[in-house]
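Taking it in order: structure first as structure tokens, then the write-up.
On to subunit A.
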Amino acid sequence: MITLMAAFVLVLQIAMVGQRWLVTNIRVFAAQSFLLAGIANTIAYFNHAPHLYIAAFLTFALKAVVLPIVLERLVKRVDIGQEIAPIVNVPLSLLISGGLTTVGYIVAASFHHPEESASPASLGRNTLAVAVSLFLIGFFMMISRRKAIMQVLALLSLENGLFLAAISLTYGMPLIVELGIFFDLLVAVMVLGILVYRIQETFDSMDVTKLSRLRG
Partner candidate 1 sequence: MNVILPALAQLSLFLIISPLVTGVIRTMKARFQTRRGPSIWQPYLDLHKLLRKGMIIPDTASWLFSATPYVVFLTAAMVSLMIPMVATDAPLSLFGGVLAVVYLLALGRFFLALAGLDTGTSFGGLGSSREMTISAIAEPAMMVAIFTVAIAANSTNLSEVAKSAVGQSWRFLAPSQMLAFGALFIVLIAETGRIPVDNPATHLELTMIHEAMILEYSGPYLALIEWGASLKQLVLMTLLVNTFVPFGLSPGWNVSGIATGLGFYLLKLLIICCLIVLVETTNAKMRLFRVPELLAVAFILGALALISTFLF
Partner candidate 2 sequence: MLLFAILAIPLAAGAMSFAARNRRVMEAINLAGFTALFLLAAALAAQVLRAGSVSMWNGFLAADSLSALVVLLTAFVALACSVYAVGYFREDERNHVFEANVRGAAAISSLRKYYSLTPLFVFAMLLVALANNLGVMWVAIEATTLASVFLISFYGRATSIEAAWKYAMIGGVGLSMALFGTILTYYSAHHVLETETLAGLNWSVLVLNAAQFDKTTMKLAFILILLGYGTKAGIAPMHTWKPDAYSEAPVPVAAMLAAAVLNCALYGLIRFYVLTTRCLGPQFASQLLIIFGLLSVGVAVPFVLVQKSFRRLLAYSSIDHGGIMILALAFGGALGALGMLLHLTFHSITKPLLFFCAGNVEQHLKTDLFRRAKGGLIHSMPVSAPIFLMATLAVTGIPPFSLFQSEFTILRAGFGGTLLWPPILLIILLVVIFIGFLVHIAKLVLGADPGLPPADSCPWKKYSLIGLASVVVILGFWLPGPLFELIRNAAQVVGGER
């Protein structure tokens, strides 16, 4: 079941790659984060890892609710709901993300262990593959999208991949670390948000390809 949810997460990620509407992208991201929270909960339930509940809750609160709202308000603020033309066109990007998924599986395949049957690794293997693919695809989205805010979003989805990896491999990091990470995430989004806003008002556009004055 976890594997299934993980698969959904991956699908959503690829959907993001395919999706060109900014607001929709944000919503998809929210859904993805929601699913992640679900996964976290289930793992917490099955493997009696109480601290994961907190992680799950934080994920839900932050990634599925707060951040999307913040981002959407930012989008409203700088009113750019319109189309964004990616650097790599959609079919090709879908193809590439497919390739990246296979890379993810290849990488995950190397995680053989004597205690193959033991639960963490077994759910590890598959979800890890998903996690790695999430990471890579998120990374790829940062490269392929022009809009600053999309890059932020991509970065966040990439973080999602990490979160998935963490919970699936090791039932999440130690709690303090987990908290620290979330705190950083929050601040990061704030900082990036402000930067995006500054970019918008300085360059009258969100297109980061315009940011190419510093050379050599």
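Keep in mind how these were chosen: all candidates are chains of the complex that A comes from, given by their letters.
In this text, a residue touches a chain if its C-beta (ideal position, glycine included) is under 8 Å from a C-beta of that chain, and two chains touch if they have at least 3 such contacts; residues count from 1.
Since we're looking at a predicted model, the values are computed, not measured.
Peer 1: My understanding is that every option belongs to the complex but just one is in contact with subunit A. Which one, out of 1 or 2?
Peer 2: 2
Peer 1: For subunit A, which residues are in contact with candidate 2 within the complex?
Peer 2: Touching candidate 2 from subunit A are residues 49, 51, 107, 110-113, 115, 120, 124, 135, 139, 142, 148, 151, 155, 158-159, 162, 165-166, 169-171, 173-177, 180-181, 183-184, 187-188, 191-192, 194-195, 198-199, 202-203, 208, 211-214, 216.
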